[in-house]
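Every protein chain but one is kept in place in this view of the complex.
Right after this comes subunit A.
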Amino acid sequence: MTSSIRVRATSNGDITEVQTLIQHPMDTGLVKDAKGELIPAHYIQQLKFACNGKDVFVANWGTAVSKDPYVKFSFKGAKKGDDLKISWTDNKGGSDETTAKIA
């Protein structure tokens, strides 16, 4: 199975810019389906980025984050070739993780 996480991490030598796109429905629990039944809430709660054993960026999300969430940030202290570990957990106990090489 392909990962739900697509990430691009690029370093300019000093700063690493990270762009991430995750496939997830991010259902709010307020929307009804075609039959008029509520679609239960299903959303990512926490998304972590770790590099060299340290959490560099942690996102806590509610249902207001758009479907197939996108997030961009940047950090210092990494170099090209370092591993960036990305992991998420959702409200139904689902999770996924991947490791990207900083380019």
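Note that a residue touches a chain if its C-beta (ideal position, glycine included) is under 8 Å from a C-beta of that chain, and two chains touch if they have at least 3 such contacts; residues count from 1.
Keep this in mind: contacts and distances are computed from a predicted model.
One chain of this complex is left out of the view, and of "ABC transporter ATP-binding protein", "FecR domain-containing protein", "Putative aldouronate transport system permease protein" or "Thiosulfate oxidation carrier protein SoxY", the protein name its UniProt record gives is "Thiosulfate oxidation carrier protein SoxY". Those residues of subunit A that touch the chain absent from the view are 15, 26, 28, 30-32, 45-46, 54-67, 69-77.
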